[in-house]
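All protein chains but one are shown at their positions in the complex.
Chain naming follows the written order as A and B, and within any one chain the residues start at number 1.
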Amino acid sequence: MIDLKESDPQFKWEIVKKEGGEGLLKCFGCSDCAASCPVRYFNENYNPRKIIRLTLLGLKDRVLTSPFLWFCAHCHACTERCPQGIRVAELINAIKNYAVDQGYCPEGYKMQLDLLLKMGRLYEVEDFDLKKRQRLGLPAIDKTIPDVARILEYTGILKVLQK
Amino acid sequence: MRVLMCNCHNSLKLPKLKLGPDVKVEEFDDLCKTKPEIAPDEKVVIAACSPNLLEGLFPGTNAEFVNILEHVFLIGHRPEKAEQMINAAVAKMEKTRPVKTKFFQISSRKALVIGGGIAGIEVTAQLSKNGIETTLIEKTPFLGGTVAKLDRLYPEGTPYSHTLMPLINTMQSQKNAVSLCNTEITKVSGRVGDYKIELVTRPRGVQECINCGKCIDVCPVEIDDAGKSRKAIYYVPTYPDMYAIDFAACTRCGECVKVCPGRIDLNEQEKVSEIAAGAVIVATGLLWYDVSRVEEYGYGRLDGVMKTLEFERAVAAGTLRPKKVAIIYCAGSRDSKHLPYCSKICCLLGLKEAKLIIDRYPDVQVYVAAMDMRSYGTFEYLYNTLREKGVSFIKGKPSEVFRWNGKLAVRTEDLFTNELMEIEVDNVVLSSGFVPDVETFSKLKINLTVDFPVLYENAGLSNTELPRGIFTAGAATFPGGVAETLIDARKASHSALSLLAQKEIETKINQAVVDEDLCSVCRMCIGTCPYGAISVVEDKIKINEELCMGCGICSVTCPAYASQLEGWNHEGLREQIRELAQQGDIVAILCRWSAYNATERAAQDKLGYPGNVKIIRVPCTGAVDPSHIMLALNNGAKGVLIGGCYPHACHYARGNFRAKAREQILKLNLESLGMAGNQVRLEWIGKDEAHKFVEIVQEMNK
Partner (left out) sequence: MNRYAIFLGCTVPVRAQHYELSARNVARALGVELVDIPGASCCGFPMKAVDAETALLIAARNIALASQMDLDVVTLCNSCTAMLSDAQVQLNVKEFRSKFKKLGMSYPREVKVRHFVRMLYEDIGIENIRKAVKKPLARLKIMAHYGCHYMRPSNLYGFDNAEMPHTLDELVRATGAESLEYADKKMCCGGSVLGIDEETAITMANHKLNIAHENGADGLVSICPFCTVMYEDNQRKAEARFGRHYGIPVLYYPQLLGLSLGIDGNGVGLKFNRIKPDAILDKIAT
């Protein structure tokens, strides 16, 4: 049962303020997003409409701790269809960002962040790769791009790794 | 000049005014009840409560209203502010041109009705019954409109003819009624009470006809007419009682001519004629949104996907016998990519088609997929009946219609169970919405800047501020069922009758006036007028009295200040600002239709704001000249707020867009003069948005 005593009335306003979250309040619950969603098509535990609904109701803990929040493939099928012009995938992404900010970051993302911090790219470029590229006549690439670490420091996102 | 002050049953402590000898001050206990005489050409300042109320109580007076109740006393500002506001109003009035009374002769007592559906037919019957010579024009070869295409009419479920034929009959029996089919308007000139309309009547081809139907047998061209097939020569059993050729489809092979015992002329020419009318009634009816643009539903791409009308006709013709049908609601409606509004009747059309097919074939399985069901009035009973008949209602907006291994299917979420669902069906019926008849309205010089409903005020169709003598009836006003359409038609008839019963009508709307000495005929004003009211006549700019709604946009566009608005001319406004704006003030120049109302509500709801906020009421933000803003700032004001209607709610169609464009230019100018651009703010503030107004002025005061 939904217990509105747990509701945080500020939650929806905080999401609205975030980039991508601006359309949240327009939702009138038609469920076109859910019906368009390829992830939901194969796993009915995921439902974008439900995430939006719980957010509107202020059920912050339920939204932020839900493992299904992270199931969104960001494919934008919903964005195309939403009759209210909500950028649904961006909205879900805004909620994900909010969750990270509140200390709920899936381990996989932390690993990726760590890789970006060290190398500026997701896959390590080993000597073997460079040799292979050379053999194929492909140009050499940088093993690391330190500028990325500067950006990560600037935005403060590295705090995610400390938690 | 007189200043009339009201102490509101001695509840207000009115200021002692120190005005010149030629200004007389009178005090009243209850101005709204006393209603003192004011001569038509007399200038007065009325210091009391809301101008929105007083304007109605003192119609047609040359008055400047000062709202001392809501802008001073109720809000707890000091009485000196009231005095200052009154002084400013007096200063304004001294420089203000009085509003001229405009007279329009009703020279023609005839009426033109455009559109021969049930609305047009009913209006024609009503008017002609009351002695008005009425011409009804219909662009297709037959009367009856949409209803004549239907099978049955619900909620009753009676054949369409039982409703339509008596209406046609009543109209036909009136000697004052003339109906012309195949006819449209081409040019319109004149004004209320005196329109000249050019008509073109396109060839019918069939000239003498005994209804034998031999032509149909020989015609080789078969086309689809909204779900039913017919020949290029055809008959609709309404009126006139003769066949007609659809020349868009006809190949002119001549077979029909050979077998016809009457007379068919394939080379008939168009006829142009002109008629006079004192009033015009637009009854052009239902116009579909192009639902093929809702690509995910596959109309025009997937076989078996059809519109409600096509479905109804195909079922009636017996050419469609589905076992399973899905009806999709809001196909392209309430959708920011398509029609942002609700067309009201599509929900009932969907219910109707479900009932129609179930009544005929009780074994059909019908699924209705609707995100919402808006079955107003008696249609709720139809909704109830259908559930009992076993129709499955699915709550949710389908995401797409697709073909899978040759089968047509609808994919949707069922919000009752929270589960995804794919419904395999033989046919998908799209219940889509309707759009206003922009083309006809624009021929009548009515600029529809918003979608449905056709907003009377914005379009200048209210016939109250400025009578245009143009009325709408039936679905041209807003989509409705037959019953509503007929009621609306009767209302329109009676409005037209009351207009035509007068010899002359008068109005005291403020309009723009051009000072010929200042005007260089640069024509810049012409394009900015939302009503097309400005033209060049004999090398001079002319404001057409019958069209000008008094927004004042032209007066700001004019580089020479030659065009000025009665009651709000620049000199007057400048005087008012000069008197009102003091060091450190916030000058709020507010639209009378929106933001100004919000300030009154702020007082009524006891929302305080500082006393240095000085309010000036203007007809439209589009009438705010940058020089007014500069004047306020030069006078020491620390900020200027311009408050107007939300983008699509402008009373004058697009004044607020003009204001927006000017604001940007003004900000750049201010910045280049070393002033802060953010001293000037343009905000959309709705009538009821007192909180927003208060927040903005408080922010500006910081």
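Structure notes:
One rule holds in what follows: a contact is a pair of C-beta atoms (placed from the backbone, for glycine too) under 8 Å apart; a residue touches a chain by one contact, two chains touch by 3 or more.
Owing to the predicted nature of the structure, the values given are computational and were not obtained by experimental measurement.
Looking at B:Phe103, B:Tyr361, B:Trp404 or B:Tyr646, the residue that reaches the missing chain in the full complex is B:Trp404. What chain B contributes to its contact with the hidden chain is residues 295-296, 301, 402-404.
Seen from chain A, the chain kept out of the figure touches residues 18-20, 38-39, 41-43, 46, 67, 70-77, 79-80, 87, 89, 93-94, 96-97, 100-101, 105-106, 108-109, 112-113, 116, 120-125, 129, 132-133, 136-139, 141-142, 145, 147-148, 150-152, 154-155, 157, 160.
Rule of thumb we're sticking to: only the chains that are shown with their structure count from here on.
Distance from the chain A centre to the chain B centre is 44 Å, each centre being the mean of its Cα atoms. Of all residues in chain A, those touching chain B in their complex are 28-32, 34-36, 40-41, 44, 47, 49-50, 77, 81, 83-85.
Interface of chain B with chain A (complex): residues 296, 330, 334-338, 371-372, 395-400, 411-413, 415, 418-420.
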